[in-house]
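Rest of the complex left out; these chains stay put.
Letters are used for the chains, namely A, B and C, taken in the order the chains are written, and counting of residues starts over at 1 for each.
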Amino acid sequence: MLLEYAMRASKLAIMVCCAPEARAGARSALEFTAAALARGCAVTRVFFYHDAVATGLATAVVPADEFDPRERWRELAAATGLDLVLCVGAAQRRGILDSALAADAEHPSTLAPGFRIAGLGAWLDAVLEADRVIRFEG
Amino acid sequence: MASPASSTRRRALVLMRDPPHAGIRPRERLDLILMALAFELEVSVAFVGAGVLQLLPRSGPGDPLPDSGAALGSLELYGVSGIYADAEALCAYGIEVDALRVPATALETEELAALLHRQDLLL
Amino acid sequence: MKRILHLIHRDPLAAGDLAACRRVCRPGDGVLLSGAAVSAALAGPNSEALEPGITWYVLSSDLALYGLGARILQKTVDSVDYPGFVDLVCEYDLCQSW
């Protein structure tokens, strides 16, 4: 019966809202996404909003022995083709700039590899394509 | 689970629970609402708990607006389906619904629950 | 009426999320406790009763994360792992994160 449900609703749009330092939430979002893919669900997009945009910040220096969601998302995306998108407005405000934004603001680029920056329209596209929407707050 | 006859647009609800001036989340949640409206969803927004404080007007001419700022005023312009305020929270703060800076409908807890349970999307 | 899976992650001792969720939770809904909110799933002299009619879940890996993996849960709570979490999201009509 659970399998039947999983078959019926197999496209998920995933929004991550919690800062990468919030280990429980950051880990939940990541493990949930990995489990969904492993169960054969499609993930239409992973969209990082609010403080979660810092997940794509290249300049953060995290102790080597710590759980680092940045690395883990990048690995998962490399293995599965996941689309990892940071919200442009939230990212700019928090100083995460891709090369185009950086050139506009005359700042260095601070976007980590594996992530891209796009508008909220990319999230709405992902939502409308999905059967289920889930938001990870913490 | 089928769409009601009255509308083929998908109904989406955004809950606003954060107090104003305590972070940028309310402002960013409003940006999300505006984008959902641009995608022609039938969007409602419900201010619950401390979120109702976002609906208060300035006290005086020099006072700033909440972070949600002008965007809150533009919700109607962009065709939001409903703006709701948590009656229990309004009462707890001693705020009358006609003192709010946008025309919101006060909902009792039971109506709030019903609103939540008839959506196609919770954003 | 849609069936909603409510996600709670903040500790009820520190935040009002669980109380806010309970106000609008209706029979047929589910509540998944994760993060620091897993503490609400524990059995104990002071544990709050979890309403019947609503199905209560707790994320097993977060019980372990919080060092509560060996504790006794309230009888009405189901422990789920990540694949189970995915199934729940598919099974319920909607998800509301608090």
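Here is the rule we use: a contact is a pair of C-beta atoms (placed from the backbone, for glycine too) under 8 Å apart; a residue touches a chain by one contact, two chains touch by 3 or more.
What you are looking at is a predicted structure, and each value in this text was computed from that prediction instead of being measured.
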| query | In the full structure file, how many copies does each labelled chain have? | reply | A x2, B x2, C x2
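Criterion: only the chains that are shown with their structure count from here on.
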| task | With contacts defined as at the top, give the pair, A-C or B-C, that has more of them. | result | A-C
| said: On a C-alpha centroid basis, what's the spacing between subunit B and subunit C, in Å? | reply: 26
| field | Residues of subunit C engaged with two or more neighbouring chains | value | 94-95, 98
| request: Going through subunit B residue by residue, note those that touch at least 2 other chains and give them in order. | output: 121-122
| message | Per the contact definition, I'd like the list of subunit A residues that touch subunit B in the complex. | response | 49-50, 87, 89-90, 93, 119-121, 123-124, 127-128, 133, 135
| note | Contacts from subunit B onto subunit A in the complex sit at residues 10, 24-25, 28, 31-32, 35-36, 38-39, 41, 121-123
| subunit A-touching residues of subunit C, taken from the complex the two chains share | 7, 9-10, 34-36, 59, 61-62, 65, 82-87, 89-91, 94-95, 97-98
